[in-house]
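What follows is a set of notes on a single structure, which appears directly below.
A protein chain is absent from this complex, but the other protein chains hold their places.
Labels A and B are assigned to the chains in the order they are written; within every chain, residues are numbered from 1.
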Amino acid sequence: MFKHWKQGLASAVAMATLAIPLTAAAELSDGKLKIGVLSDMSGVYKALEGPGAVVAAKMAIEDFGGSVLGQPVEVISADHQNKPDIGASTAREWIDAEEVDMITALDNSSVALSVQGLANDKKIITMNTGAGTTALTEDQCTPYGIHYVYDTHALPVGTATAMVKNGGESWFFITADYAFGHSLRDNTGAVVESLGGKVVGNVNAPLSTNDFSSYLLQAQSSGADVIGLANAGQDTVNAIKQANQFRIVQGGQKLAGMLVFITDVHSMGLDIAQGLQFTTAFVWNQNDETRAWSERFHERHGAMPTMVHAGVYSAVTNYLKAVKETGTDDSDTVRAKLGEMTLNDMFVKNGSILPNGTMLHDMYLVEVKKPSESESEWDLLRVVSKIPAEQAFIPLSESKCPLVN
Amino acid sequence: MTNRILFIIMLVAGLTAPLYAYPVFVMDLLCFALFACAFNLLLGYAGLLSFGHAAFFGGAAYITGYVTKEWGFGPLLGILAGAAFAMVIGTIFGFLAIRRQGIYFAMVTLALAQIIYFLALQMPFTGGENGLQGIPRGQLFGLIDLNNSLSMYYFVFAIFLIGFGIIYRTINSPFGEVLQAIRENESRALSLGYDVDHFKLLAFVISATLAGLAGATKAIIFQFAALTSAHWQTSGEVILMTLVGGLGTIFGPVLGAITVGALSHELSAFGSWVQVILGTIFVVCVMVFRRGIVGEIQRLASRKQG
């Protein structure tokens, strides 16, 4: 209920006094730069983003020198509990009372849409790293919303194409019943159908389901070649584990995890997950640069980074760069600068941010290694192929974003 | 006399609150205060423990959100529509629930409220887990822009005062006296010729409607209707607020809502410890502090006088 009022009443009082400009600080509107990390800190998506995103944001700020334009950069974080109302009211208070300049993470599409809408009213940049729905950059796009890591269009391009080409023509979906799941299911279905496959059925499961058995049996009795899991995080883990318990895969059906994170693979174990193919934006041990950063992250967080963690680091870094180069924290100016920059760091090569907010970058189709192939605890994935940015994301010419077309 | 002083304090505090507090937070508190007052009418004055009041609070929020967003209703009409909806489901709930008494009554209301929760989760217009987003605050009477947070605040405060006034009048009317008679001794009220079920139902409906009024207002403030408002935990929280402030006292629920709300807010950085603390307060209230804050004050005051 009142949990979303992150800071005490005291801060509201402080806000009232702060609102009176004491000194006009150099170029920053309020004398400091504040970045909000709003994520699922306690639930189904905790492992893939959550506290790790705060670590990543802090690393980005430290690596940037801890300050920009001579002023300190602060991080504030909160748990949205996967509830869009709590997300929105936290963001509202952050913006009104804490003078937050940019909000990142937002690993739940419902939360992401509500916060992006609110931030747009308040002219605050959101750099979404965790949510999937393409609505963020399509019909609900905003001039201040950036979608940084992946979307539900990019995910099936690699995974579903590979599955259909290997003979998985008919699909049954088990869908997380909210914005993200619906969007992922629809986009995947479109890819499947465009390749000549067909969707034979769908069942919606509530977010954070513990027992998938009845959904899995429905999928089994549909006789589909592929059971598409349009969900994420702990839900995917539970579904795959229980499919194993009910011998679904042994019955000849294939499972397609449409959104899988390395933390999911780690918690399922290679015995269960081996051979699973999925799409990701980041593989921690792909090269020396990613490995060096990831090992630093691992040291502080106790787990290897997901693509979302790496994305938070990259997003915060590039945001700070844009602030530094433009010499202001004015959202319009910074957003314009971000649109002009070519993004290059350990996470992204030659990335660019489109006017609708999509960050264009390459994605990878990966496969989970066999237990015999894995050399260490986190050596879990093998890159199958690279998905070029222009295939992965919706081309600007086809965008339904009112800002573009 | 004491009531008049307390009322003036409340009025002054309410009018000046935006000067020293974050207005959106105070508006949230006002909604919960009205919600708790409505709940108190039922538990404190009619002795009926509803564990399903979130259904009215949350259900009304969805209706208000829908009619303002999709049908272009203004904020006031939208809020009234939400309250009307709460009145309708309140009548149905009441009709079913008053067939059972005591704890059964609580369980039945809880289970009925769960139906509303699942409807909110599954009906197409509610947005399910996404919630109903982007509800417009709109213009009051086509004149006053509620996107201005001060206008919004005083609008909410006015609604609170109206709701509070209705409850005050109800309690201090012959109807309210009959209710209290039923609470004290149901069979005696029956033997006096009162249609007890009729009175209980009426109390239930009034309480549900005002709970709906509070929820509907909240939807306009936050431009959002979400599952949290309809969840049974919200039903539990309103009980806690009423209990802490003082069951069966006029101002108790208001004070209770502020206390519990401010506490949750202050402690929110401690994550789930908030729940532990609220639970502990619950236990303490039930065990040794059943009169609540206002109840205890009244007792002390009357002891001094006596």
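Criterion: contacts are C-beta pairs under 8 Å (C-beta built on N, C-alpha and C of every residue); 3 or more make two chains touch, one makes a residue touch a chain.
Here, contacts and distances are computed from a predicted model.
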Ask   = Between "Aspartyl/glutamyl-tRNA(Asn/Gln) amidotransferase subunit B", "Hydantoinase/oxoprolinase-like protein", "Protocatechuate 4,5-dioxygenase subunit beta" or "Amino acid/amide ABC transporter membrane protein 1 (HAAT family)", which matches the UniProt record of the unshown chain?
value = "Amino acid/amide ABC transporter membrane protein 1 (HAAT family)"
Query = If the hidden chain were put back, which of B:A38, B:L146, B:I221 or B:V274 would touch it?
reply = B:V274
Remark   = Among A:S39, A:Q234 or A:S399, contact with the omitted chain is made only by A:Q234
Query = So which of B:I239, B:L255 or B:I293 would be touching the chain we can't see?
reply = B:I239
Query = Which residue, A:E62, A:D211, A:E340 or A:E390, contacts the hidden chain when the whole complex is considered?
reply = A:D211
Note = Where chain B meets the left-out chain, the residues are 47, 49, 51, 96, 99-100, 102-104, 106-108, 110-112, 114-115, 118-119, 121-122, 232, 236, 239, 243, 271-283, 285-287, 290
Inquiry  = In the complete complex, the non-displayed chain touches which residues of chain A?
reply    = 42-44, 46, 203-204, 208, 210-211, 213-214, 217-218, 221, 233-234, 238, 241, 245-247, 251
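In this section, only the chains that are shown with their structure count from here on.
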Message = Based only on mean CA positions, could you tell me how far chain A sits from chain B in angstrom?
response = 38
Query = In the complex formed with chain B, which residues of chain A make contact?
reply = 1-9, 11-13, 15-16, 41-42, 79, 82-86, 88-89, 92-93, 96-97, 109-110, 113-114, 117, 177-179, 206-207
Message = If we count contacts the way the header does, which residues on chain B are in touch with chain A in the complex?
response = 19-22, 24-25, 28, 32, 121, 128-131, 133-134, 222-224, 226-229, 233-234, 237, 260-262, 264-266, 268-269, 271-272, 274
